[in-house]
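The structure under discussion appears below in the form of structure tokens.
Only a single protein chain was left out; the remaining protein chains are all shown in position.
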Amino acid sequence: MKIAFLGLGKMGAGMARNLIRAGHELTLYNRSIEKAREITGARVADSPAEACRDAEAAISMLADDHAVEVVVCGDRGIAAGLPEGAAHICSATISTAMARRLTALHENRRQAYLSAPVFGRPQAAEAKKLIVVPAGSRERIEKFEPLFEAIGGATFIAGSEPWQANAVKLCGNFMIASMLEAFSEAFATLRKAGVDPGKFLEIVNALFQSPVYANYGQLIVEEKFEPAGFALKLGLKDVRLVLQTAEEMASPMPLASAIRDRFLEAMAHAQAEMDWSSVAKSAARQAGLT
Amino acid sequence: MKIAFLGLGKMGAGMARNLIRAGHELTLYNRSIEKAREITGARVADSPAEACRDAEAAISMLADDHAVEVVVCGDRGIAAGLPEGAAHICSATISTAMARRLTALHENRRQAYLSAPVFGRPQAAEAKKLIVVPAGSRERIEKFEPLFEAIGGATFIAGSEPWQANAVKLCGNFMIASMLEAFSEAFATLRKAGVDPGKFLEIVNALFQSPVYANYGQLIVEEKFEPAGFALKLGLKDVRLVLQTAEEMASPMPLASAIRDRFLEAMAHAQAEMDWSSVAKSAARQAGLT
Amino acid sequence: MKIAFLGLGKMGAGMARNLIRAGHELTLYNRSIEKAREITGARVADSPAEACRDAEAAISMLADDHAVEVVVCGDRGIAAGLPEGAAHICSATISTAMARRLTALHENRRQAYLSAPVFGRPQAAEAKKLIVVPAGSRERIEKFEPLFEAIGGATFIAGSEPWQANAVKLCGNFMIASMLEAFSEAFATLRKAGVDPGKFLEIVNALFQSPVYANYGQLIVEEKFEPAGFALKLGLKDVRLVLQTAEEMASPMPLASAIRDRFLEAMAHAQAEMDWSSVAKSAARQAGLT
Partner (left out) sequence: MKIAFLGLGKMGAGMARNLIRAGHELTLYNRSIEKAREITGARVADSPAEACRDAEAAISMLADDHAVEVVVCGDRGIAAGLPEGAAHICSATISTAMARRLTALHENRRQAYLSAPVFGRPQAAEAKKLIVVPAGSRERIEKFEPLFEAIGGATFIAGSEPWQANAVKLCGNFMIASMLEAFSEAFATLRKAGVDPGKFLEIVNALFQSPVYANYGQLIVEEKFEPAGFALKLGLKDVRLVLQTAEEMASPMPLASAIRDRFLEAMAHAQAEMDWSSVAKSAARQAGLT
């Protein structure tokens, strides 16, 4: 399939390579063009619009709502270049409000829009082990299923409205952030109780048997918050977005609110660039540990 | 080993049977004596003190602080009957304050005290798959290791002070309650967003790969809150106890506080006897779902 | 002074009338022109730009960020019409981010910008008893002091940056919302305790001796939430804005977060148009009261 791929950060690069390996014909765009050129087996375009010329689908993997707005809506943006009938598939973690805006914008231009956010870290992207969560027209999702299979290990259809996939992605990240908050509070209390954090982690691992708990728990026990796998400031962004969705839905989320305050405390203590598991430092600080 | 076993509820019965199978010589005590008589291969005593006569260790598996107080401190209680040098091993989920009281009480009588709370449901108790978390004198723990091996699948030593094991147990239950709260909020928001809860659970399972998430998530998706595996009112008790420990340690636990308020909302809506995963009903109710 | 006045809702109408009484020469603009025509002693303009022609100052009293954006930035907006050197004084409760945008926008056009939000209800606006909180260039504030004196009973300068006044206004409203939340929780608990709410209010009045407590407490005791003095949905907007400011400042505000969740619960139960003191209904509902 002829595909435009936009956004070649750590996640996007792995996804693009897997699409190429699967035999698709890619044209790449990245703000700093060097990152696009590093990927072999694909053409490189100067603008989003140019990348989308002739494409059946444009897959974007950008940082946030703002980046999406710039790359999609500009004079030489995706919307300007994408042919009628072709689809924009947005894999970024954006707000549900932005997903609705994109849906309307592309519809106005007789283009299709799908949200297809992904769960997984860069290694998972490289290893084709992402969890892909598309939402939108059932027919479109079926048509592009080979693309989702090319980048991920499992695909789950969130619903018929694109923004529903973004709601699911934000709630999934909220589940992880909740685990981090729970770990942080338990570790702080137990450290003050003189219990070895490593011992508690062994017990939690025996209990939950989850690699996600094991990996993040280990980061906290070792206080290994740099380099960040996922920066705390991005975690804050995602909590803000899930709270926005909660407000749209009129659904109170007190735990999400508590996590937001936790992240702000960490931001006020120079942890923006640390891994988001460093919220454990904040809980320790509040308990008077140093 | 000659053992007194006190408290033959669903958990205690399974533990006692596994001790008998492992070749230990048990004398049983239960408030309603019928439950003790149902267990074959052991003697039955009329009072805690009588059960403890000649025992090397008395293992108690009671409901809460109050039950422990009654069974341990009464005229015909464990403390009155246990020989000097023998040990009381308390497996109940009690407060850290009560564990410290028991430590002092038994020390005064030249008896030993260990806390050895367990993680696991009745089936795990029956199947010898409990996670056992003893704390106290290292020497004593080593001596009684065969008992822990007889009832559980894994043993983790929490520390040299008995109450530390109770702190760990309470924090472990807090980790589970946190997961329930996170699930509840996410499900409420996503239901209002029109997303199929079962679909979200599939995604969470792909992400966390934890049987604990899978099992509790399934209960919530099916809204199968009765009969209770673990009653909400007992969950509230455990949250109250972890908050007491947090206060003793001067360690703020905002998520535990939010969970407490959640449980109170559920108590006010007649959910005391439902499974504690029914907190999802509370989150749904707050979001205006019926 | 020649003044353009934009936004003649309940608050704006009272303010405009007091400016006219003080001898100022007003040109009025309102989206629905009838409300402008009801005010005697002033000219009426067809567009914001026209109203601002020849004005030394344009005072706007609009609903929210969006309304301000429309009235200020449009082709025939305030910014298009206001002479160089003249000032836009914005009295609406807007976000600190929007205040910074307005500051830059007017500066680019060699116009001045002041934020001057006010505290008080429509009766206070009519009675010239508003509390006025201007911020911006000291020189400008001094120049326009007669205007602040014409509309209010007291003026407090918040700082030299316009957005600081908005931060103060949002924190002031947060103080009131906090009182409402405290009342709501106390009343719910005491109603379940069988205590007469009116009796508790008498005690609180004896304790705090504040007309704000007395007035809002009375609304809650009488459950008189309609018609709204200040609609709950507007209260939610203000809580959202104070949380945005808190995020800009990296300052955790757990109480503001709890209030946000409270307001969402109320929104989910059809209270958007009720007075914001109706949060007491939400606390009562959570306590199982009907």
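Which chain is which? They are A, B and C, in the order written, and residues in each are numbered from 1.
Basically, contacts are C-beta pairs under 8 Å (C-beta built on N, C-alpha and C of every residue); 3 or more make two chains touch, one makes a residue touch a chain.
Since we're looking at a predicted model, the values are computed, not measured.
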| item | value |
| --- | --- |
| Absent-chain contact - pick from C:125, C:179 or C:219 | C:179 |
| Option touching the unshown chain, where C:3, C:16 or C:133 are the choices | C:133 |
| Interface with the undisplayed chain - residues on chain C | 96, 119, 131, 133, 154, 156-159, 161, 163-164, 167-168, 171-172, 174-176, 178-179, 181-183, 185-186, 188-190, 192-196, 199-200, 202-204, 206-213, 242, 245-246, 249-256, 258, 261-262, 283, 286-288 |
| Residues of chain A (touch criterion as defined above) contacting the omitted chain | 254, 265, 268-269, 286-288 |
| Those residues of chain B which, in the complete complex, touch the missing chain | 236, 240, 243, 246-247, 250-254, 257-258, 260-262, 264-265, 267-268 |
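We adopt the following convention: only the chains that are shown with their structure count from here on.
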| item | value |
| --- | --- |
| Centre distance in Å when chain B and chain C are each reduced to the mean of their C-alpha atoms | 52 |
| Separation of chain A from chain C, taking each centre as the mean of its C-alpha atoms, in whole Å | 37 |
| Residue numbers of chain B (touch at least two other chains) | 254, 286-288 |
